[in-house]
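First the structure, then my questions, so here it is.
In this view, the complex is presented without one of its protein chains, the others remaining in place.
Think of it as A and B in the order they're written, each chain with its own count starting at 1.
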Amino acid sequence: MGADQNTEEEFKPRGAMAFFVLLLLFFITVYFSIYFQMLSWG
Amino acid sequence: MDKSEKIALILSVMLLSLFFGAIVYASMARNIEVPTCITDVEPFLTDTLFQTGPDEYELQMVARMWAFQPSVIRLPKGSTVNLYLTSQDIIHGFKVERKNVNLMAAPGAINYLQVTFDEAGEYKFACHEFCGAAHHTMAGRFIIEDDTNEPETAE
Partner (left out) sequence: MNTDNYTFQFSKSSKYLNSVLLIIPMVLLFIGVYGGLMQTLFRAGIIQSDPFVGGDYYKGLTFHGVLNAIVFTTFFAVALGNALVPYSLKKQLNSKISWASAILMLVGSVVAAVVILLGEATVLYTFYPPLKAHPLFYVGLTLLVVGSWLASYNWVPMYLEWRKENKGEKTPLAVVGMFTTFIIWFIATLAVATEILTMLLPWSLGLVDEVNVMLARTLFWFFGHPLVYFWLLPAYVMYYSFLPKIAGGKLYSDMAGRMVFMLFIVFSVPVGTHHQYMDPAIGAQWKLLHGIFTFAVAMPSLITAFTIAASLEYAGRQRGATSLFGWMGKLPYLDKERWLFPYLITGLVIFIFGGIGGIINSSYQMNTVIHNTAWVPGHFHLTVAGPVLLAFLGGSLYLIGQFMNKEIRLKGTAMIMPYIYTVGLLIMSYGLKIGGLMGMPRRTNTGASYANPDSILYQPDWIPYINLTVVGGVIMFIGIVMFVTAFFTTVFSKSRPGTDSDTSEVSFPISESLHDEDAKWLRNFKPFIIIAIILIVLSYTPVIIDVLQATYGGSVPYSPNSPVPLR
C-alpha cells in the first residue's frame, strides 16, 4: 500500500500536459483559419 | 490546487486572451463589428436605395415571406453601403457570401450594417432563418460592376 501511495504521489501527468498543449495549438490553428477568412471578407 | 491543473488553467487563460486580443484588433483596426442598437431611424416597410455621397449609398431593405425587397442590387465597384434591414412579417436572416454581412431581420426592429464592395462581382445572399414553406427560395444578389452605371435595384 505504501509503495502504491508513493507511485501515486509521484505520478506527473506529462502525457496529459503534452496532449493539452497540442490541443490548444490545434485550437489556435482552427480559430485563426476562420479569423483570417473573416479579415479577407472585410 | 495541483500544479499541473494550475498550469492547464494558466494556459487556458492565455489561449482565451489571445483570442480576445484578436477580436479587439478586428474591431479597432479593421472595423469589423457586430450590429448595435439603433433608435434614430424611422421604421420603413418599403425598400429604397439612394446615393448619399460619391461612393456612398443608403439601402433600406425589407425582408418578407418569401423574398427580399430589393432582391437584386446593382452598384459600382468601391461602393460603401449603409444597409438598413427590417422585416415586414416574421424573423428572417440575411447573409451575403464572401462578405462580413450576416444579419437578422426582425419585425419591429431595424438592423444596420455598413459594407464596402471593393471588388467587382456577384455577391449572392440568402435567407438563413426558417421563415416558412418557401424559405429555401428566398435569395438575391448584389451585382458590383466595374463601369460606373447608375445604381439600380430590382425586385
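Note that in this section a residue touches a chain if its C-beta (ideal position, glycine included) is under 8 Å from a C-beta of that chain, and two chains touch if they have at least 3 such contacts.
Since this is a predicted model, take the numbers as computed values, not measurements.
Student: For a quick check of understanding: of B:72, B:109 or B:143, which residue touches the chain that isn't displayed?
Tutor: B:109
Student: Would you write out the residues of subunit B that touch the absent chain, in ascending order?
Tutor: Contacting residues on subunit B, toward the hidden partner: 1-2, 4-5, 8-9, 12-13, 15-16, 19-20, 22-23, 26-27, 32-39, 43, 64-66, 85-86, 89-91, 93, 95, 97-98, 100-112, 124, 126-133, 135-137, 139.
Student: Identify the residues of subunit A touching the omitted chain, counting contacts across the whole complex.
Tutor: Touching the missing chain: residues 8, 11, 13-20, 23, 26-27, 30-31, 34-35, 37-38, 41.
Just so it is clear, only the chains that are shown with their structure count from here on.
Student: Roughly how many whole angstrom separate the Cα centroids of subunit A and subunit B?
Tutor: For subunit A versus subunit B, the centre distance works out to 36 Å.
Student: Subunit B touches which residues of subunit A in the complex?
Tutor: Contacts found on subunit A: 12-13, 16-17, 20-21, 24, 27-28, 31-32, 35, 38-39, 41-42.
Student: Quick check: in the complex, which residue numbers of subunit B touch subunit A?
Tutor: 4, 7-8, 11-12, 15, 18-19, 22, 26, 30-32, 98-100
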